[in-house]
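Of the protein chains in this complex, one is absent; all others appear in place.
Labels for the chains are A, B, C, D and E, by order of writing; each one numbers its residues from 1.
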Amino acid sequence: MERVVAVVAHPDDAELLAYGTLLRYRQLGADVTVLMATHGAGGVSLADAARGIRLAEDARTREVQAAWAGTGVEVAWLGLADGALRPDRSLISAVEGELVRLGSTTVITHSPHADNDHQDHLALATATANAAARVLSCRTVLYGEPHAPRSNFAPTVLVDITAFLDDKVKALAQHRTQGGRWYLEESYTRQRAAAAGWRLRPTDAAAGRVFEAFETPLLTLLNSQPEQERP
Amino acid sequence: MERVVAVVAHPDDAELLAYGTLLRYRQLGADVTVLMATHGAGGVSLADAARGIRLAEDARTREVQAAWAGTGVEVAWLGLADGALRPDRSLISAVEGELVRLGSTTVITHSPHADNDHQDHLALATATANAAARVLSCRTVLYGEPHAPRSNFAPTVLVDITAFLDDKVKALAQHRTQGGRWYLEESYTRQRAAAAGWRLRPTDAAAGRVFEAFETPLLTLLNSQPEQERP
Amino acid sequence: MERVVAVVAHPDDAELLAYGTLLRYRQLGADVTVLMATHGAGGVSLADAARGIRLAEDARTREVQAAWAGTGVEVAWLGLADGALRPDRSLISAVEGELVRLGSTTVITHSPHADNDHQDHLALATATANAAARVLSCRTVLYGEPHAPRSNFAPTVLVDITAFLDDKVKALAQHRTQGGRWYLEESYTRQRAAAAGWRLRPTDAAAGRVFEAFETPLLTLLNSQPEQERP
Amino acid sequence: MERVVAVVAHPDDAELLAYGTLLRYRQLGADVTVLMATHGAGGVSLADAARGIRLAEDARTREVQAAWAGTGVEVAWLGLADGALRPDRSLISAVEGELVRLGSTTVITHSPHADNDHQDHLALATATANAAARVLSCRTVLYGEPHAPRSNFAPTVLVDITAFLDDKVKALAQHRTQGGRWYLEESYTRQRAAAAGWRLRPTDAAAGRVFEAFETPLLTLLNSQPEQERP
Amino acid sequence: MERVVAVVAHPDDAELLAYGTLLRYRQLGADVTVLMATHGAGGVSLADAARGIRLAEDARTREVQAAWAGTGVEVAWLGLADGALRPDRSLISAVEGELVRLGSTTVITHSPHADNDHQDHLALATATANAAARVLSCRTVLYGEPHAPRSNFAPTVLVDITAFLDDKVKALAQHRTQGGRWYLEESYTRQRAAAAGWRLRPTDAAAGRVFEAFETPLLTLLNSQPEQERP
Partner (left out) sequence: MERVVAVVAHPDDAELLAYGTLLRYRQLGADVTVLMATHGAGGVSLADAARGIRLAEDARTREVQAAWAGTGVEVAWLGLADGALRPDRSLISAVEGELVRLGSTTVITHSPHADNDHQDHLALATATANAAARVLSCRTVLYGEPHAPRSNFAPTVLVDITAFLDDKVKALAQHRTQGGRWYLEESYTRQRAAAAGWRLRPTDAAAGRVFEAFETPLLTLLNSQPEQERP
């Protein structure tokens, strides 16, 4: 059975990268967990921070719970400090431990090559790619699309999320403390889902299908290895 | 003064790659020429070709004239056979001759690196890049965005075409013999113009600005070389 | 249902690139076709050619039939001249026609980026990638591993072929007219299947699992699009 | 109006990367600021450091003032510790704050991809690229040429600095505390300015024109967006 | 005379990357030094660490001495903390100092581009590449093959180690505290030495020759510069 783990830096990242894909995995019967490295306490703008606005940790936690409510997706946290992730031995071991605990077969994370992305995203992606290579059960690793502009991203894997796009828009809207950020707005979400199709399967895009797109360093196709052979 | 030449394989290619950009150059006072390598007689689908449908050469020529009517953009042709372009000495010399004749300072063409693009586009792009390197007056070369899916394209240059997008849609609609192709439809044109912004300047995209995007192998900025110094 | 088409230049190429993968697809119930562009009449060494040795067309055809006998894999031919493939409109249309006729959902071919590979392989790969982008039913494209040395190849997709490796060795041995070529020998076949694992899933390789490896420009995961929706 | 900000790690870096370009911008009427992250206190050789030689902070500050005297270029400092820059949230925010304060439209910095460059250069370049993507007014970002050998650098943007080369040599000579370093010598400065031309516009190089070269992740051409539309 | 320095993060790394190459250099009369950044105290698995197992520093030191005994290769240490290397000024200076002290002409280290490799390997490789560029005597730099899976590695340099492979297997077996790791096992060592040949010189591989493979950012061929000219 597939056990899928999305390893992301902040609340809202998993919805941005792979909301529809995770729900499609659920629909096919997989176990799905979203593992967040931080509670996103840094999710205030410079302007707000200057005005002394701070985020309650549980504010963002409640938003995450609302976003995934009723989907059967599990939520877990590493509890690290927002804005300070570094791809060192400690972070790699923390992620590796969780992947082993969950018996993950497929790992979804940020892209470690998206060179202009948030520093936390890059650090966690690098650590997760490294950790996944040490976990025997991991047969597939997917890197989701960054929203930082001018980032290097060359997707080759598509998942059709036409049936889940409206719910993705709603899930992103749950992150009320982040309101006003362009990458959480419906227009961006819809255009990105369409653009992935126009880039890789344009005739389907012309027919209205929408997608989430991924890079992959390892994807095992047609798995033929019996589970019971594995230690 | 800027003398801009768009070197493209077929009718409709220049509108797809750079309609708004060429009109913006005109607005700033530049001379602009669209040079088409072929008359596009091959622009029939396999299905139509099987039914014996052939295109009259002047049908597509009239469409080109309609598309650029009233813009002040000049139109010229190399008169080569559609579908059979090869980046050989003959093609390079033909393009080089035109670039010299027109005294081009900026050349816009297809991307020679868009590895899944139409074979004619790749051949002409390779020949034009080579020819431009031999022409003293050429100070800037831009490669426009391919519409073939799964093509390698990494733009870094943007031109704001918000003021020209409606006219671009109309110009593409002039190519009536090509009706039904997804890449000529309004929805594709509008999403591509938006996607270029979301990728490189998202806050402007969120504000409704739209763009044409280009790769460049050479772009001369802040030109400080007096024309009269040149032979 | 999956309909898989392997588009290759010569007899023996499909076995080299994807023998185990094609049998695994058959095992899962897919229709599988091997489409060869040429009959491989050029498969003589320079030394043999100098001595006047020529290959009978049907000699290699019989070897292909022996290699795939009993597997349920269909064999088809484009009948083009060995050694003279070029990625032009004619070749693209021929491949596109076959992909449409077979309703292919997955296409396997040579890598168009394997820059030191056989010129026929590169030409056919380029044409097939281009053709596949025009065929609505094609949702996945895989590029198999070249055997030419010093070729650019960066696989990310693995298929476990442990159960099929012995048969792959036997199938390659059917190509008796090509005897003596190092890339058809058992030692190379076994080391390549192991090396793919050591590179991407080393703990599985250490446990004796062997693989075929692929690059991909497009892989549709978790297909959720009902067939009946398609035109 | 153009507001250009050069964000560099140490005194002398802005002169190395873009002296002629910044003066050309001034000549065209732009506001130009050089923002230095550190005062360059680490600019002593290992040998000198071993002998206990330390640099007075104001020694290098005075050299910077001498280098830019009379040019109309403003000089600003972040005041960070030389040798210890890291591309973390703190550095990104510091740069972002300055870019917003200055209303920068064009940002020039080190190349974040010059993999063998000084660690401070890479850290600052990464932080600045990230910061610039968050600043609405930034429409163009340029990465200057590293002097560290064996660095990855693939410039596509040229600025003709023939009229400014002699002054560039003089400005670099103002950095007397750094005397003896090969990359500050006249011969290197002149050959580098020539080499940029030979690589990208050789007929101009043969005619004696010299250049500064840049990579770019975003360059807005033919700006058509009225300033007053911007918030 | 050649003075070769292998700069590696941990005990066993030099044997993995370049055992045969270093012995071949010795055979040709070169001075050879292995410089280890750490004593490898972190070389325990997560499971062992959880059980409280710690490594004695001198345990791994003795293994290194056994591995290189009788080869004439010198061993040196930087004495840094295992797992905590960072490519900062301190590390660069430490490596630079050693390269100068040893008068190294050829430097062998980890690959700084092997993006999924151990964080210590990447940090040391980056620092060493940077340091080597500052050391006048260094004319050649080689990056050895990582064993971390899914790492970017594109070797172009081969050294035939057929005569040394059996001894390489024995040297790796000296690292008894690391027993059970797949990359120290004989089967991996032999397949990797064969795979390097199959990839770059397959006819030699077919004849049984085995190799170590390297990337290079700088390789000086046919050295014609008299030593006495150098300062």
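The criterion applied here is as follows: a contact is a pair of C-beta atoms (placed from the backbone, for glycine too) under 8 Å apart; a residue touches a chain by one contact, two chains touch by 3 or more.
Here the structure is a predicted model, which means the values were calculated and not measured.
Seen in the complete assembly, the chain not on display touches B, C, D, E.
Of the options E:Gln65, E:Ser90 or E:Thr220, the residue whose C-beta touches the omitted chain is E:Thr220. Taking the whole complex into account, subunit B touches the unshown chain at residues 87-89, 92-93, 96-97, 112-113, 126, 129-130, 133, 141, 217-218. Although one chain is not shown, part of subunit C still touches it, namely residues 42, 46, 83-84, 115-116, 118-119, 148-150.
Think of the hidden chain as still there; on subunit D it touches residues 147, 149-150, 152, 154, 182-183, 185, 187-188, 191-192, 194-195, 198-203, 205-206.
Criterion: only the chains that are shown with their structure count from here on.
The minimum number of touch steps separating subunit B from subunit C is 1.
Listed by label, the chains touching subunit A and subunit B alike are C, D.
For subunit C, the chain with the farthest CA centroid is D.
Distance from the subunit A centre to the subunit C centre is 34 Å, each centre being the mean of its Cα atoms.
Shown for subunit A are the residues that touch two or more other chains, namely 149-150, 200-201, 203, 217-218.
Remark: the chains found to touch one another pair up as A-B, A-C, A-D, A-E, B-C, B-D, C-E, D-E.
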